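See structure below.
For this depiction, one protein chain was excluded, whereas all remaining protein chains were kept in their positions.
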Amino acid sequence: MELLRYILRRMLLSAFVVVGVTFLVFVVAQVVPSDPAALYAGPRPTAEQIEKARQELNLDAPLQARFATFATAMASGDFGISYKSRRLIAEDLRAYLPATLELAVFSTGLALLIGIPLGVVAAAHQGRWADRLGSFGSIAAVAMPTFFLAMILQLVFAQWLGILPLSGRLSREIAISAPLQMITGFNLIDAILAGRFDVFGDALAHLILPALTLASYPAGVAMRLTRSAMIEILERRHIVAARALGLSEPRILFGHALPNAMGPALTVIGLSFAYALTGAVLVEIIFAWPGLGRYVSEAILAKDFPVIAAVTMVVTICYVVMNLLIDIAQALVDPRVALS
Amino acid sequence: MKKLVHRLGIPGSIALAIVTLFVLVAILAPWIAPYPLQGAGAPNVIAKLQPPSASYWLGTDHLGRDILSRIIYGTRVSLTNGLLIVAFSLLIGLPVGLAAGYFGGWIDEALMRGTDVFLAFPALLLAVLMAAALGPGFLNSIIAVAVTWWPWYARLARAEVLVLRGQPYVEAARLSGVSHPRIIIRHILPATGRPLTVQAALDVGPALLTAAALSFLGLGILPPTADWGQMVDAGRKFFPARWWYSAMPGMTIFIIALAFSVLGDALRDRKGGASRASA
Partner (left out) sequence: MPLLEIKNLSVSIPTPDGDVHAVRAVSLDIERGEIHGVIGESGCGKTMTGMAALGLVPKGARIQADRFHFDGEDLRENAVRLRGRRIGLISQDPAAALNPVLSIASQMDDVIRAHRDMPRRARRAEAAGLLAATGLPDPERVLRSYPHQLSGGMQQRVVIAQALATGADFLIADEPTTALDVSVGAQVLALLRKLVAERGLTVLMITHDMDVIAEACDRATVLYAGRSIETGPVDDVLQRPGHPYTRALLAALPDAAPHAARLSAIEGSIPAPRSTIAGCAFAPRCPQAMPVCAAEPPPERGNDGRRWLCHLPEGTR
């Protein structure tokens, strides 16, 4: 009962936040820029063209009316047309969003897979060299500028060792000669669905470096959170009891202590996902990854505000929904969350 | 000195030394840069893209400018960036948090829900949106990051105030009819301001990291002023053949961000009274 009330309250709060986000994006994208009409009218516009653009964009209407129009359009998935390419933004998003999501999901998984076991091991060896090394590594991972790490990885794995592709999402030969039919938009899944394991391998190889880059920061955070949670948990009586029952040390660490650290782990998923979504802006440029990040960075250079606004909206809503799901999952894992 | 090392631990002390060094470099830039003119932006076309050597310790960029001098000048931009971001954020976040925590009720609810909206954005994305709307430039990029930064301070300040508000001396002041602004200024602000300022000082590192990401995207200060993020981006065209162009400023960002992190950890450990072994 409390659980249900908690979930409803959280959903209501998220809905409110989405309205707030919409308003903020509207203000930043449509009110702050000095003259959207001039941008909309194209390069070196005449006064008439600007006037026409003003009317088309409904810039003379009162602010409330403009916000209402903006919000309705967003709600119906109508993101307008790009100033620059004159294409429907919604269509562009459909092409780019899966690429970014694939990267975000994969890097989040990678971050958890690296960070959590390291945190467990560090906690088990608290104060000893494995712990110190791991702790320093996690600080370094957090302090590393994403764009710099990306370049180092490219240098080492693509240039020197030549074992992974430098950039892109699929090899050109595959993309041109035998393109993958888009079903989910996730190359890895689509390749399996199509039974094309060569493509799967190729897509995976392309995914590793950008995902690793994005995973560095959240993996560092995951390691630190897991470590501190585990240190506390390992001192609890039921761990002493488990030792007294003759359970093996790995079984105690991973089977008994780690499930108690699910709270922090879930927090890391949210954080990592958010980081991947925004880090994508930097990483996708460097790895020429055809996702939202590269899309928006091109829009920034062109001052293509409808595109920037649309991407911000979509990514933020993904983020809000993700956080909502995590909060609910946390309440399910630990019923005490719902009570506080 | 010895006492400081003892309190911060060895890694913390090294980190503090590095941060201090960067501050000194920023202040003394024109006097210690080997090529002050190039540091400030003057091209030097006779020595384009030279690898590190005796005359150019960290190599030169595509306009032949000494990268070391550029990095030294860039220190000024980066540190002021970081400092101003946290300062602006404190300026917004502290009053919001104070008001929300002190008055409670609907004021609290309204302010915190507003804060939630800002926190709902993935931070860098909101900064990019803001920076794009404001246009590139030094101050604009700072404002853009501060917009995503202040809600954290609002939350921190509010949490501190909630603890303080229940203190007997605050209660007593309120009951004896002292005015709200006076209570806030005399009792609440000093006690809240301290921990928040410490936090803010440590946030200079992450803040300048975010600012560097913006300038990497071309949304920061404009050339010819030296800026680390912008240098990494400019060097990308020549990467990896002329690796030093990107690598040197990238390394610099990493070192200063790392120093701030380690220092923050050392301070937290000391405050929490955690074992010295884990420092």
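When the chains are written out, they are named A and B in that same order, and each has its own residue count from 1.
Heads up, the rule we're going with is that a contact is a pair of C-beta atoms (placed from the backbone, for glycine too) under 8 Å apart; a residue touches a chain by one contact, two chains touch by 3 or more.
Owing to the predicted nature of the structure, the values given are computational and were not obtained by experimental measurement.
Visitor: So which shown chains sit in contact with the chain we cannot see?
Guide: So, taking every chain into account, the missing one touches A.
Visitor: Which residue among A:M11, A:A68, A:A241 or A:V321 touches the omitted chain?
Guide: A:A241
Visitor: Among A:V121, A:M262 or A:I328, which one is in touch with the chain left out?
Guide: Checking each option in A:V121, A:M262 or A:I328, the one touching the absent chain turns out to be A:M262.
Visitor: So that we can see where the missing chain sits, which residues of chain A does it touch?
Guide: 236-238, 240-248, 251, 255-256, 259-260, 262, 333-334
Here is the rule we go by: only the chains that are shown with their structure count from here on.
Visitor: Any idea which chain B residues touch chain A in the complex?
Guide: Touching chain A: residues 11, 113-114, 116-118, 120-126, 128-130, 132-134, 205, 209, 212-213, 216-219, 229, 232-233, 236, 239-240, 243, 246-247, 250-251, 253-254, 257-258, 260-262, 265, 275, 277-278 of chain B.
Visitor: Show me the residue ranges of chain A that touch chain B in the complex, using the header's touch definition.
Guide: Touch residues, chain A against chain B: 13, 16-18, 20-21, 23-25, 28-29, 32-33, 126-127, 131, 135-136, 139-140, 142-148, 151-152, 154-155, 159, 274-275, 277-279, 281-282, 285-286, 296-297, 299-301, 303, 305, 308-309, 311-312, 315-316, 319-320, 323.
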